[in-house]
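Presenting subunit A:
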Amino acid sequence: MDMSWYLVLSALLFATGAVGVLIRRSPLVILLCLELMLNAGNLALITFSRTLGDEEGQVFALIVMVIAACEVVIGLGIIVAAYRRRIPLNVDELRALRG
Partner candidate 1 sequence: MDFQAPTIDYAGLSPVIALTAGLCIVLLVGLFRTAPGFMPALTLSVLAITAGLCIWQWGENESLVEGALQLDELGLAAALIAIFAAAVATILSIREPSAQDAGQGAFGALLLGSVLGMVILAQAQNLLSFFIGLELLSIPLYVLCASAIRRERSLESGLKYLVIGSVGSATLLYGFALLYGATGSTEFGAIAQALGSGGLADDSLVLIGTAMICVGLAFKLSLAPFHQWTPDVYQGAPTPVTAFMAVATKAAAFVALVRLFQVALGPVADDWNTALAAIAVISIAVGNVGALGQDSVKRLLGYSGVAQAGYMLAGVVVATQTGVEALVFYLAAYCLMNLAIFVAVVVRERETDRGDDISAFEGIGRSRPWIAWPLTIGVLALAGLPGTSGFIAKLFLIEATVEADYTWLGVAIVIGTMVSLAYYLRILSAVWIKDEPAPAQPPLPAIAGGGPLARLDGLEEGSADVSCPKGSAGPLGAYRCALVVGAGVICAAATVAFGVYPDPLVDWATTAAESLAPTL
Partner candidate 2 sequence: MIQVMLWLPLAAALLACLAPRRAAGWVAALGAAGTLGLAIALLAGFDSASAGIQHAVDEAWIPDLGVRYSLGVDGISIFLVLLTSVAWFAATTWSAIRMPERPKTYFLMLGIAQTATLGAFISQDLLLFVLFFDLMLIPFYFLFGSWGSDHPGREGEGAIRRSPATIKMVVYTLVGSLLMLAGAIATGVIAGDGTPVFSMAELRADPLGEDSQRWIFWFFAAAFLVKMPAFLVHGWMPDAYRVAPLAVLAVFAAVLSKVAAYGFLRVVLPIFPDATIQFQEVILVVALASILYGSVMAFTQTSARLVAGYSSVAQLGFITLGIFALRPDGADGAVLQMVNHGLVIVPLMLIMVILAERTGGDDITRMGGLALRAPVLAALFLVVTMALLAIPGSANFIGEFYILNGVFQEKIVFALIASIAMAMAAYYALRLFQHAMHNRKRDDVESKEIGWREGAIVGALVACIVGLALYPGIVLERSDESVKDTVSAVQEPSDEVAARR
């Protein structure tokens, strides 16, 4: 398999994630879409790591996994905190802040 295939796949995943962030309104799903975008980045990193034959990209991807996990934890924490306070978390309804 040419490496380009993997990269095109990762581009496709990235674009899918970006579309998801734009069209979905549930914060939970938006977090999932962020995962998609980060995973796309990871796939690209690992592909390049394979292409270049060095493992730096893999280490980078590993660190990104940690980061993604941390973002998820915080994001879910906020969602749960909001749910407990009965705050509707439909991202478009977060318009109390719009001026």
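Rule of thumb we're sticking to: a residue touches a chain if its C-beta (ideal position, glycine included) is under 8 Å from a C-beta of that chain, and two chains touch if they have at least 3 such contacts; residues count from 1.
In picking the candidates, the idea was that all candidates are chains of the complex that A comes from, given by their letters.
Because the structure is predicted, anything quoted here is derived from the model rather than measured.
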item: Touch-positive candidate for subunit A in this complex, from 1 or 2; value: 1
item: Of subunit A, residues touching candidate 1 in the complex; value: 7, 14, 17-18, 21, 27, 30-31, 34, 37-38, 40-41, 44-45, 47-48, 51-52, 54, 56-57, 59-60, 63-64, 67, 70-71, 74-75, 77-79, 81-82, 85, 87, 89, 91, 94, 96-99
